[in-house]
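One structure is given here, and the rest of the page talks about it.
Heads up, one of the protein chains got dropped from this complex, but the rest are sitting where they should.
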Amino acid sequence: MKHQIEARTPAGRRLAALAEEHAHDFAQRAAEHDREGSFPHENIEALKRNGFIGAPAPAELGGMGVLSVHDLMVAINRLGRGCASTAIAVNMHFDGLWAQTRNWQDARRRSESEAEAVAGRLRAVVQAKLVVCGSVTEAGTTIVAPLTEARRDPSRDGWIVNGRKIFGTLSPAADALGVSVRLIDGDAAPQLGMASIPKATPGLKVMDNWDALGMRGSGSHDVLFEDCFVDASLMQSMGPWGSWPPSLLATLGTGSACIAGAFLGIAESAREMTLESLRTRRKAPSGTLLAERPAIQHRVGELEIALETARGILSRACARADDFYADHFPSDTRSEQIHALMRELIAAKHVVTHEALRAVDTCLTLSGGAGYLSGHALSRLYRDVRAGPFMQPFSPIETFEYLGRTALGLDPDAHEGSLPKAKEG
Amino acid sequence: MKHQIEARTPAGRRLAALAEEHAHDFAQRAAEHDREGSFPHENIEALKRNGFIGAPAPAELGGMGVLSVHDLMVAINRLGRGCASTAIAVNMHFDGLWAQTRNWQDARRRSESEAEAVAGRLRAVVQAKLVVCGSVTEAGTTIVAPLTEARRDPSRDGWIVNGRKIFGTLSPAADALGVSVRLIDGDAAPQLGMASIPKATPGLKVMDNWDALGMRGSGSHDVLFEDCFVDASLMQSMGPWGSWPPSLLATLGTGSACIAGAFLGIAESAREMTLESLRTRRKAPSGTLLAERPAIQHRVGELEIALETARGILSRACARADDFYADHFPSDTRSEQIHALMRELIAAKHVVTHEALRAVDTCLTLSGGAGYLSGHALSRLYRDVRAGPFMQPFSPIETFEYLGRTALGLDPDAHEGSLPKAKEG
Amino acid sequence: MKHQIEARTPAGRRLAALAEEHAHDFAQRAAEHDREGSFPHENIEALKRNGFIGAPAPAELGGMGVLSVHDLMVAINRLGRGCASTAIAVNMHFDGLWAQTRNWQDARRRSESEAEAVAGRLRAVVQAKLVVCGSVTEAGTTIVAPLTEARRDPSRDGWIVNGRKIFGTLSPAADALGVSVRLIDGDAAPQLGMASIPKATPGLKVMDNWDALGMRGSGSHDVLFEDCFVDASLMQSMGPWGSWPPSLLATLGTGSACIAGAFLGIAESAREMTLESLRTRRKAPSGTLLAERPAIQHRVGELEIALETARGILSRACARADDFYADHFPSDTRSEQIHALMRELIAAKHVVTHEALRAVDTCLTLSGGAGYLSGHALSRLYRDVRAGPFMQPFSPIETFEYLGRTALGLDPDAHEGSLPKAKEG
Partner (left out) sequence: MKHQIEARTPAGRRLAALAEEHAHDFAQRAAEHDREGSFPHENIEALKRNGFIGAPAPAELGGMGVLSVHDLMVAINRLGRGCASTAIAVNMHFDGLWAQTRNWQDARRRSESEAEAVAGRLRAVVQAKLVVCGSVTEAGTTIVAPLTEARRDPSRDGWIVNGRKIFGTLSPAADALGVSVRLIDGDAAPQLGMASIPKATPGLKVMDNWDALGMRGSGSHDVLFEDCFVDASLMQSMGPWGSWPPSLLATLGTGSACIAGAFLGIAESAREMTLESLRTRRKAPSGTLLAERPAIQHRVGELEIALETARGILSRACARADDFYADHFPSDTRSEQIHALMRELIAAKHVVTHEALRAVDTCLTLSGGAGYLSGHALSRLYRDVRAGPFMQPFSPIETFEYLGRTALGLDPDAHEGSLPKAKEG
């Protein structure tokens, strides 16, 4: 596709090429999964077969070694052109794997033994082609103030988890879930915890209830936790409940730029089918090609500008993330450095998802009504693309708070909407 | 509803009050008709029972005597809050009835006998509570260049109609259809014809195939005409095929402003449910009401501005239409007068349908993801409201051509997209 | 001008006709006053000669009896087409006169004697053709929290005023100023006061320092008050310092809708000169008229939509204000009624000033560079029109706070930006 964002590393180019092949295949079934609201298990299986699913893991540990945020985004972009539900589901898994790989890189700088501990976990995931998805969203609260509770169970050296998550994208195919919790340990102030919970854990139930406007194949079900026991080794404390741990913000913010690639992919697909149609359809009474009509050309110009805008901000932000991560590691990154980077990634996610919306809307306009019919792919893309702004970590409303406050040198956590009240602290 | 557009005439106020009652009832079943793609026959039946369906017919002839375009728009607006599919279907019927009533007023100024001829037809429709819908849209051409052909059949003093219409809103409940055709009469240049075809006519088939992104209860099926015989008395020649007869433009342009009321109604409903939610929901960790959050208030401000913008331009354009129609009648209206009026109505339809889109989109953002779920009414309103810009007579693309050309003193028909090529003329 | 907003009352139509004549005359000198930054005293003199300056005063008291907000806005709109600086200056004076007339109407409902007191003041202003301007803006605070102080001077039954106002539009021609102050009276909590201060008062100095991007003829100088004595009879206490008295909000909010008419007028002028140029200029190499170029037509379509949008919301809001004021008077109006009305007027001012900006910007684009030259009127209109959003009572930033909070049922005064801190209360 002309003008598309190209991968920058050899490993990334290999991944992108694979993604294009898969996308072509996934596209065959995207409409059906949308209609039925079914999860594309066969797509995930296909991505397991050739190791795609392990892309962000180090080559040394059996992965494809695509550590470039930019190139992971490109791969998600290509998948998004074929089946956006699959693309955002895969991104869920990539997020966690990439973060683990970063931890491994970090550990290696300190000691072999520390590195080996992380490597062991990574190798296990990659070799068994395990699928892991984050599960951090709940109704009525923010990501860092989960109401799902993990209570210390001293008798078994672990925690008992109770609660309900929503938007559990990829959960149908997951082998384990990364779950944010409110840690309750005696009288201590509640902490934010992150648990890795195997899906087979008794009491964990994927509700099979995802039924939404779009992204209907993403399996974004509710996930219920009823007295799930989690071993202490699988629970990590991230700091005070209610404020962002920099590392978590970094992981989710980076992931949000990658996932924006999927929405760009939706828009690119919409553009391709729309232009193809305009170049071949004629309209009575003049009988001229639609493409020859100046008013059509004007809208196409708008469409091109939307796409170029999205590509520019997205590729720049991701390339700058790569530059940053090349010499900053989780253990030695200061909070303000994270925010400086996040500002660009969060802005990119915002702009890309909105330009993608605008582009698909323009395509619908250019379709002249045909795209409004359920049988036309544009009607699906129009529903899918609307999910973009809702993607974590920040809603459009939070995005402006975050960008505005950090630009002004204020603590982004301290605004009215996200801060626990003093008395609750 | 505070700030809503209020009817300006006593008859209009009666109609609006009725519409509000019906809307309340229709709202109960709107989600179900959406899900099933079923036509709300019971709604049309209810509107027949109390004479609502005859609103634009003169009181003297059994109607409710609501001739004010402004007040018909208000009634459609109120219906749109309850069930937008029903609202646009009803508008289809109102369009034709209003035009007939205008013809009757016009005829009365000339002679009793002429008036009585029109009155007879009107009385028949009103008393039998007949439902008539326009059927003027086809794929691959403009409204005034139909490819559906009516060939003169001299043997039976009539015409044989063949073709296929799309977007036949209200067709499931229609007793007759107003169908645009290309009149072929020997070697004469083709004319634009308007046929009134009873639904029971052999060869006419409503295809029951409407399946779209939104407005799923509107019954906008394809309508097929296979060798349908139409009596000469039911066929009207409107001038050269391929250019706008001023009277048809006036009817459809006026109707488009009324139908814009339905889209405003969708946005108003979305606003009500959204504000109700913001006023009552709290979010952890701060536990403050969503309404108290400044970033939320900002978006609500944007929402209010979108609605006020829509109300302003719509009520003004419709009131000015009423002023114009008070002393201009079809038979003595010059083309440039029609265009001067249409410019305001067409601009209003454009602005209102786009502000309504923007408003519902903002509500979805304010819902924080909840509105993206199929079970939430916003996800339906988001799909319904996208139909607005497609409403006839002009697509967004044609709207700019029309407004631009008429502002510059050019013939609006003469642009590249709509003109028959010279050689075809 | 086609599509323009027309006055609705006979008195309003007379005023609008006068305004059009004046505008034609004022237009001759607008560029010169802009270049020199000089105040158009001759314009104000001309408006005095025929009584225009007394338009909002009751006919019974020597005015023109134009009490319709809608029609005052129309008059300001017409003036704005000729000289926007004059238009906003005149509006300053109209604001206060209209409020006084409202007080007189109100008083008449209570008692003859009370009415006569107000009538006396009104008659004095109208007969002497006095010009009064508001002076309520200061740097670093809101309108209702003036830092200009009035300290009780018990020795002379009056007040000593010290402070500095900015944006004193019309001050060069004013005979008296309506000045908002912080009343300091012993230990009492500070009150918001409104003083009527004759310009000849010792210590009052109009600084003659207005030099701005646009509206350069508006005489919006700083006004300095150094130990100005104000007689107790000329000082009115309006309630607690720092919150909006409903009556002041009503006056300024209503005035802001009228002043929006001036900005619409700027845009209308820009449109006229732009279309005239497009209809007559040709461009090589094709030699076609610019008007014939589809890409030009598209932009003209956008221009038309901007203007129609502005006219719609503005005429509706003003007409609804007239309806409201017809049976609500200052002394019996509840605060929430004021807010319900203000919401529409404030939204209208916001939309109109921004659509006017957009329209003039589009004209500049359509001028193809010619309009960027200082000698071209568009370059002045582009600078003038940017003043719109700054017009009191609410900046764009405050507008969203106000609309959002009132929509959500919250106290509009209570947001972070405008509230005195609790400890100050």
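Each chain carries a letter (A, B and C) given by its place in the written order, and its residues are counted from 1.
Here is the rule we go by: a contact is a pair of C-beta atoms (placed from the backbone, for glycine too) under 8 Å apart; a residue touches a chain by one contact, two chains touch by 3 or more.
The shown structure was predicted, so the numbers you read here are calculated from the model rather than taken from an experiment.
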When the whole complex is taken into account, which chains on show are touched by the absent chain?
A, B, C
With the missing chain put back, one of A:Val74, A:Leu122, A:Leu314 or A:Leu357 would touch it. Which one?
A:Leu314
Which listed residue (A:Thr169, A:Gln191, A:Ser247 or A:Thr399) would be found touching the missing chain in the intact complex?
A:Thr399
If I consider the whole complex, including the chain that's not displayed, which of B:Arg81, B:His298 or B:Arg405 touches that chain?
B:His298
Of C:Ser68, C:Gln100, C:Ser269 or C:Ser379, the residue that touches the missing chain is C:Ser379
Residue of C:Gly242, C:Gly301 or C:Pro393 in touch with the missing chain, whole complex considered
C:Gly242
Note that chain C touches the chain not displayed via residues 137, 139-142, 144-145, 147, 166-167, 211-214, 241-242, 281-288, 292-296, 298-299, 364-366, 368-370, 372-375, 379, 382-383, 386-387, 389-390, 395-398, 400-401, 415-421, 424
Please output the residues of chain A touching the missing chain, sorted low to high.
2-3, 275, 278-279, 291-292, 294, 296-305, 308-309, 311-317, 340, 343-344, 347-348, 350-351, 399-405, 407-410, 415-416
The missing chain sits against chain B at residues 294-295, 298
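The rule we apply is simple: only the chains that are shown with their structure count from here on.
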By C-alpha centroids, what is the most central chain here?
B
For chain A versus chain B, what separation do you get between their C-alpha means, in angstrom?
41
Per the C-alpha means, the centres of chain A and chain C lie apart by a whole-Å value of 50
If I count partner chains per residue in chain A, which residues reach a count of at least 2?
294-295, 298
